[in-house]
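Note that this complex is displayed minus one protein chain, with the remaining chains in position.
We just call them A, B, C and D in the order they show up, numbering each chain from 1.
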Amino acid sequence: MTTALIILPLAAALVVWLLPLPGRAVGSLALLAALAEVALWAVAVGGFDFERGLQLQDRQSWFSDLGVSYHVGFYGFSLFLAGLTVVVCTIAIAYAVWAGGDRGRAYHGLLLFLMGAIVGVFTAQDLLVFYAFFEAMLIPIYVLIGVWGGPRRLRATATFVIYTMAGSLLMLASIVVFGLSQDTFSLVDSGVSSNDWVFLGFLVAFAVKAPIFPFHGWLVDAYRESPPEVAAILSGVVSKAAVYGLLRIVIAKFPEPVEQYQAAIIAFATVGLIYASVLAFRAPDIRSVTAYSSMAQMGLIVIGLFSLNELGISGAIVQSVAHGLVSAILFLLAGMVEARTGTSAFVALGGMARGRPVLATLLMTTGIIALAVPGSVAFAGEFLILAGIYGVGWGWAAVGAAAIVLAAMYMLRLISAVLHTPRGIDALEDTPDVRRYELAILVPLVALLLVLSAWPASISERAFPLIADGQETEAAP
Amino acid sequence: MIPTPKVDWLALAPTLALLGASGTALLGSVLVPWWMRRVFTAFVAFAGFITAGVFAAVVFDESADGRSLIAESFTRDRLGALAALIVAGAGALTVLVSWGENRRDHVGEYYALLAAAGAGMVFFVTASNLMTLFLGLEWFSIALYVLCAMDTHREESLESGLKYLIVGAFGSAVLLFGSALVYGATGEIGFSEIAAAGAGDDVLLLAGLAMLIAGLGFKASAAPFHMWTPDVYQGAPTSVTAFMSAATKVAALVLTLRLLVVGFPDQEHLWTVAIAVIAIVSLAVGNLAALVQRDVKRLLAYSSVSHAGFMLIAVAANNELGGRALLYYLIPYGAMSIGSFAVVAARERELQAPVTLENLGGLGWERPFLGAAMWVFMLGFMGMPLTGGLIGKFYVFSAAYEAGWWWLIVAGVIATAISLYYYLGIVRALYVRPAAALEPAVAGGSPPLDPLLHTAVFLSVGVTIGSFFFVQPLIDVARDAAASLPF
Amino acid sequence: MGDFLVWVVWFLAAAGCLGSGLAVVTFTNPFFSALALIGNLGSLAVLFLLASAEFLAAAQVLVYAGAVMVMFLFVIAYLGDRSKGIAGGPSWVRVGAVVAASALLVEIVVVIGMAAGDRLSDPADIQRSFGSPEEIGRLFLTDHLLAFEITSIVLLVAAVGGVVLGSRSRAEDELEEAEAARAGA
Amino acid sequence: MQGPDVVWYLVVAALLFSIGTAGVLLRRSPLIVLLSLEIMLNSANLALISFARHHGNHDGQIFALAVMAVAASEVVVGLGLIVAIARRRLDLDVDRLRMLRG
Partner (left out) sequence: MIAGAWLCLLAPLAGALTITLLGQASSRRTAAWISTVSVFTAFGGAVAAFIGLLGQGHEEREVVTSAWTWLATPNFQVDLSLLVDPLSVTMMLIVSGVGGLIVLYSIGYMDGDPEERRYFAYMSLFVFSMLLLVQAGNFLLLLAGWGLVGLASYLLIGFWHERAEAVAAAKKAFVMNAFGDATMALAFFVLIWQTGTLDFQASFEGAGGLSQTAVNLVALGLLGGAVAKSAQIPLHTWLPDAMEGPTPVSALIHAATMVTAGVYLIVRAHPIFELAPSISDLAAGLGAITLLVAGLVALVQTDIKRVIAYSTMSQIGYMFLGAGLGAYGNSMFHLMTHAFFKALLFLAAGLVIHHLANEQDIRRMGGLRRVLPRTYIAFLVGSLALVGIPPLSGFFSKDSILASALASGGYGQILFVAGLVGTLLTGLYTFRLFFIVFLGEPSPLVAEHSSGHAGGHGHGEGPWTMTVPVAALTVLAVIGGWVQIAGVWHPFGEWLDPIAVGREHLALVEPSVVQDYVTSALAVGLGLLGMLIAWTLYGARTRPVPRNAALQETLEHKLWFDELYDLVFYRPAVLLTRGFRRGVEQPLIGGSISGVTLGTRGTAGAVGDAQTGYLRSYALVIALGVAVLVVVFITVQ
């Protein structure tokens, strides 16, 4: 089952690459495959017992002398992350069909490949498998940005890939050391370690991926130069690989170092949260704001994870899904705005609400969920996170709560700058509203956000039990 | 009547097959009419490599217990057989790549020398005394000197040949003097006899060992003995470069491992550190210099220096896992090397000009297959998943960890991070740069499709990717091979 | 007495050997260098002889001084006078060359010196037949059969290489024709 | 017949080796570089032979004989190359051969 979830998009990618289909058919085929993946995921959810730990496992020895095996399976929380992946990637493919760039076969194939790789990351139960998928994500991203990206894409891709690879190579070193010292690379079979260096290797990799201050140097350029749908996947889904890694590896396998470094990690995440929020407040365009807000949100999620109690961790999972959807929508909307006006810079935009009610409604809805208006799923996530971190120290919670105010400030600024205030030079009178197909792309995501807002418990109460027996984190009160 | 020693013909079969092929090709270059000379000699060489490979496989299968033969002239064991197999594979692919070169002069001699070089390497990896080591080394080296300089109408080719020859001969001389010192210290030339002589920390032996390491490091293009590599790789005919980059490295590294492990177990504390340092220097120099290259062959040459560094980490580990790592690493590495040079060769023939990052532009879109293949090779060099490069690095790091060399892991990590830049630079050139600025191929359009070269590339891709998925069988083989050495 | 004579001969040979070696390196004209090398090889043959390597001494004279050097001289004559001084290239190469050469010398001498009192002090007893053609020949057909065969292969490969490199190729012809045409135009 | 012991031979070999090294490193004419390489190989031969005498086994002598053949082979290829270069009317100067660098 799990293997099928991974293989389906990869196989579809191969088919798309190899079959010489015309452009339209390629898009439809890719979309069809993606939808099938969503359906498959739904089937997986149907067969999942949220009361138990690892399920839907597939295990096959890969090479035995070092104890490496192909081992995939789902925990409750990873099922949600995978769901986020398939949904966002499907929507991204739909967007790509709409945007209709050149070299569709390559493009759609890469998107499908990326989808499969990300699902792989969220299911990996063996360190080397995890690493393989973790790195495999980079391959399509590099080309997607490098070939179809914006004018400064070369620098953006180089920075992005080298940054993240540097992090993940350290992780490879850590994996080697951890796996050899444990005599197995299986995440299920291995015990815990208290080696600080190994721990830090993993931590840095995920800190880059998330990113956490100060490892975010790649962030803005990558998000700004990507095609919108790639930016959506990148910020919405790929960054969640860090969540999975932190939860499944760092927290589960390094209880001692985690405890030791907990304050420091939370401090960095908090600094990042405030830092990114403040920068987002003055960022010059939609994408930069969304980029920095992503960073802020990831900081928050990391705070939640390292609260090390069930409140914070559940919150982090909820927030991961919420942020994934929100930032995906925001980037796609940015793309649509760019497609209409040629820019996402605030100085050239404004007044888009007048006469464009659909665009306005969508952006407004997403924006206010992004700023975690109470009652929204993002709020539910943030609330749990901050409630969790409160248990660690009230000061962290207070700073986090302050970040909520900052989030309100930068998101409202974004909304107003695009929709409100006098019309910008590039927002022409006859710039069209969101059309039917675009609506079909965005509405599922927005609807999902609203549904989750009505029922965030659907995720939060199913994110546990987290890790296999004996490795659960401490319980809340 | 002198009692001639009993010869184990099976052990020599791979070498003899290639020698036979070489001889046949040589005869063919004289006797066969010119119009079918190319077909004949190429086929003979190809068949020779394949036969050698088959024999090597048989030897591998039948040599669970290694033993040295003819007064420790050479060894029949799985290590040598596996290395021979890899060399034979590389050679066969090289023949496929060479076909489309449309060499008009000395085509028969070309294939004969190629087979001869292959034979030399296949023998070299089994060598087990200093004399056969030196002879085997010279055997394939001399053939390679000639191959490098064979395009006598190109100055680069001549320059590369002369540089290779002189620097190579210098390196051999050093190696030879080192051999003499080791012989002087122990009175023996067989590897295991040297170890058995128990010379301990005799300075003669140590000085000799240092010179031997330098000489072999030269062949493996390890820094600081690597400086010929970029020049020679760049100037030599591309198919020869492909062969050198894959096969020579296999031969040199495997023999380095054999020599050090079998011959100098007592000096382990010295040579492991030395090899480790050389590995690090290679990683640093290779990767850094590659960053600023524009010529793709030269870039790949530096990359091969850095990979020599990686594989030397496995040697430095001096444990069974290291042997496994080295032997595993060589398989995808050989495929990636040959494959990437094959792609360069294809582009070169298309453009009739040296391939630079600039005129690689747009290859990925114009020739989707070659572009995708090159992409795979670059991913492999980077150690990205879906290629054996990842597993190779993984094993190398594992070996280093088991040896306690955590700083070698760190060095490897940093080096890989740097290497990303130029490997991705190639990918970027393939796909990102517009082909607009491109000079079109010579009048008459692109040359006809070269099915053999494409086959070679396809096989290389297959090995590169396959070695990722089917690690277990390969690692079993590598383990069996490494088990031949007395770790 | 016999010993003294051996010492004298040895010293003469060694001096000749080193002197001619220096001459090879310092002469500007390759022709004279080659001649000096013949002297060098000859005096080496004497040293070989003194070290109980009769067959090798003979081979040295025959193969080297005879065959190889003739080829050398032939080529030099073919190429004409192409004297090149020692100088040239970046100065650090020259400085480095001297440093490296003397460093190696010092090191090897030191190594020998350190070993001298130890392993190298006690030469083995040898029979009279040591180094005789019979002994060498027997070894070449038994223990070192493979080396012998390989030697021949190496020579064969080199011969082929020499032929390939030494002969003109069609590509070269075309290149020259093109150059000539360009010069003519 | 007692002559100088092995150490003396070795010192000569060492001197020859460094002379050869210096020649390779200093001379620009490929011909003289080749000659210098011959000196280096011969110095190794001298060492081998003297060690063979010292240890009383023939391996060194056989080795030296093989080296002679190899040296001859190198010369053949080297001379062939030099001829090829000369045929192209290129300057016979190793310092001029630096199209490939960087």
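By our rule, contacts are C-beta pairs under 8 Å (C-beta built on N, C-alpha and C of every residue); 3 or more make two chains touch, one makes a residue touch a chain.
Everything numeric here is computed off the predicted structure, so don't read it as measured data.
Although it is left out of the displayed model, the omitted chain contacts the following shown chains in the full complex: A, B, C, D.
Across B:7, B:292, B:353 or B:449, the residue that sits in touch with the chain not pictured is B:292. The chain that is not drawn here is touched, among residues A:46, A:151 or A:422, by A:422.
Although one chain is hidden here, its contacts on subunit C can still be listed: residues 89-90, 93, 96-97, 99-101, 103-104, 107-108, 110-111, 114. One chain of the complex is left out; on subunit D, the residues touching it are 21, 24-26, 28, 94-95, 97-102. Although one chain is hidden here, its contacts on subunit A can still be listed: residues 159, 163, 214, 216-217, 275, 278-279, 281-282, 310-311, 314, 351, 353-354, 357-358, 361, 364, 368, 371, 373-375, 379-380, 383-384, 386-387, 390-391, 394, 397-398, 401-402, 404-405, 408-409, 412-413, 416, 419-422, 454-457, 460-461, 463-464, 475-477.
Criterion: only the chains that are shown with their structure count from here on.
Centre-to-centre spacing of subunit A and subunit C amounts to 69 Å, using the average Cα coordinate of each chain. Averaging Cα coordinates per chain places subunit A and subunit B 43 Å apart. Within subunit D, the positions touching two or more other chains are listed as 6, 10, 13, 17, 20-21, 34, 50, 52, 54-55, 57, 59, 62-63, 66, 70, 73-74, 77, 80-82, 84, 87-88. Residues of subunit C found to touch two or more other chains are 108, 112, 120, 144, 147, 150-151, 154, 157-158, 161, 163-165, 172. Chain contact summary for the complex, subunit C toward subunit D: residues 2-3, 6-7, 10, 14, 17-18, 21-22, 24-25, 27, 30, 33-34, 37, 40-41, 44, 47-48, 50-53, 55-56, 59-60, 63-64, 67-68, 71-72, 75-76, 78-79, 82-86, 88-89, 93-94, 96-98, 100-102, 104-105, 108-109, 112-113, 116, 120-121, 123-126, 130-131, 135-136, 139-140, 144, 147-148, 150-152, 154-155, 157-159, 161-166, 168, 172. By the touch criterion stated above, subunit B contacts subunit A in their complex at residues 324, 365, 372, 379, 382, 384-386, 390-391, 393-395, 397-398, 401-402, 406, 409-410, 412-413, 416-417, 420-421, 424, 427-428, 431-432, 471-472, 475, 479.
Of all residues in subunit B, those touching subunit C in their complex are 2-5, 7, 19, 26, 70-71, 73-74, 104-106, 109, 112-113, 116, 119-120, 123, 131-132, 135-136, 138-139, 142-143, 145-146, 149-153, 161, 181, 184-185, 199, 202-204, 206-207.
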